[in-house]
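Note that this complex is displayed minus one protein chain, with the remaining chains in position.
Our next item is chain A:
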Amino acid sequence: MKKYVIWAGMTLGLLTGGAPAVFADNGPQLLTPHYTYNAKTIISGARLFATNCMACHSIKFMRYEFLTNDLGMSKTDVHKYIMLPTGSAFKNNMTSAMPTDMAHKWFGLPPPDLSQIVRYKSQDWIYTYLLSFYRDPKRPSGWNNHLFPNVAMPDVLAPYGGIVNERGQVLRAGDEPPPKFKEQVTDIVAFLRFVSDPSVVQRHDDGPWVLGLLVFFTIAAYFLKKEYWKEVK
């Protein structure tokens, strides 16, 4: 028995501690957003995303109704704060209204769909990316980014966060104090994390029941086995 406990401990240790370290990316140093992952953060991120990002970016796998069904937002709030005035229906996907040819003209490429961006790039990457914009007069858009050099996206959050130059000197202060701004960016990241996998709500609702049932089954099976194996000498 003791042997198995040691084995189990070693395996668990490898999986939880070792594995992420072992498979870590060798990329640049990223910042980590700290927050509690709940409906409140996600909804406030959704509002920021709708106002600041959805003019350009789609999240085409998401539907407006997920916000009410899964997060408990009211329909009026979704209409008021999230839906663009494009006459989109409630069941529809959350797509941007920007025509592709216009996007090509303005940015050289259509802004990518962000449905899976947290899965693809990681939360830390997006958080760092949104905090790494700076003023660069050499770029056609006037913006550049430390994490994503020569990016085609302008710093749309500059009104909140302010403007800095390449060396980090503040050129114009934002409307929000820095801690508040970081919180807003964090909320956007939390929302995009939800968008990457909305099943999280249902998974965490159902998980305890399914696992509880399995634990019950396992205990029953254990005693059944014990009973039969009494005869084995």
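The rule we apply is simple: a residue touches a chain if its C-beta (ideal position, glycine included) is under 8 Å from a C-beta of that chain, and two chains touch if they have at least 3 such contacts; residues count from 1.
Following the convention adopted for this analysis, contacts and distances are computed from a predicted model.
S.K.: For the chain not present in this complex, what protein name does its UniProt entry give, out of "Cytochrome b", "PqqA peptide cyclase", "Formate dehydrogenase gamma subunit" or "ABC transporter permease"?
M.R.: According to UniProt, the chain not displayed is called "Cytochrome b".
S.K.: Could I get the residues of chain A that touch the absent chain, sorted low to high?
M.R.: Residues 4, 7, 19-20, 22-23, 26, 61-63, 66, 115-116, 119-122, 196-199, 202-204, 206-207, 210-211, 214-215, 217-218, 221-222, 224-226, 228-230, 232-233 of chain A touch the chain that is not shown.
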